[in-house]
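I'd like to ask you about the structure that follows.
Let's look at chain A:
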Amino acid sequence: MFFASVQRDLRLLLRQGSEAWLVLVFFLLIASLFPLAMQPETKTLLAIGPGVTWVSALLSVLLSMPRMFAADAQDGSLEQMLLQSEAWMAMLLGKLVAHWLASGLPLSLVAPLIGLQYGLDAGAIAVLVAGLLLGTPMLTLIGAIAAALNLSARGGGALLALLMLPLCIPVLVFGAGAVEAQSAGLGAEAHLSLLAAGLIIASILAPWACSSAIKIALD
Partner candidate 1 sequence: MKASDAVKEHESGPLWSRYAAPARFFPLAGRLVVPFYVLAAILGAIGLYIGFVIAPTDWQQGESYRIVFIHVPAAWMSMIIYLAMAFWGLLALVLNTRLSAMMLQALAPTGAWMTFIALWTGAFWGKPTWGTYWVWDARITSELILLFLYFGVIGLRASIDDDRKADKACALMAIVGAVNVPIIYFSVKWWNTLHQGASVSLTAAPKMAQTMLVAMLIMTAAAWAYSIATSLVRVRSLIIQREPPSTIADSSGGPQPAFATSPPGSSGK
Partner candidate 2 sequence: MKDHSFYILMSYGVFALVVLIELYALRRHRRRAIEEAKQMEAGMHRQAEGNSHARELDPS
């Protein structure tokens, strides 16, 4: 059921067309705005590069979040899944993974482009990508809780941002911190292992919270 769910969500996403790659374009676009808003000096760019990449990634994931459950809740598919109580968790995990495959993963893979724009060296870029690969699943997990809570509300995007962004700050801190630690010659292992630990904890707790939020929304 897990793989069937991943497959279904990815297929639906591909049929929708634009949605999937718009997130990527948005990511690159935001990251390109920062140098235009300031003096593009090598030193400044180097200093803000990792942070800008991470903030852009966070905003792109935020942008992709509403599609996670909203359509399925509206047409009743979420209800039908929830009725299969044994398979429900597997399907939910499938949806989360599918979402990450279509947002976090491609983001992490194009991040080196931004790294080059900001003049990061190869080591820093490697750490940036590693950090994103560990961190974006967490963004998806946290965002999914917010998106599920948002299902109950008539709030829309602003409320989603208000719920999701504060909870994502630790990911941002350690993700961007990893690159800076690498550039400063301190090594990024500590940051990356903290991200990995966070990912493990999040993947245990977040699906549970997400599932309860969905049950609340459909109640």
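Criterion applied: all candidates are chains of the complex that A comes from, given by their letters.
The rule is short, and it goes like this: a residue touches a chain if its C-beta (ideal position, glycine included) is under 8 Å from a C-beta of that chain, and two chains touch if they have at least 3 such contacts; residues count from 1.
Values in this document were obtained by computation on a predicted structure and should not be read as measured data.
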Options 1 or 2 - which one, within this complex, touches chain A: 1
Touching residues on chain A, where the partner in the complex is candidate 1: 145, 149, 152-155, 159, 162-163, 165-167, 169-170, 173-174, 177, 180-181, 198, 205, 209, 212-213, 216-217, 219
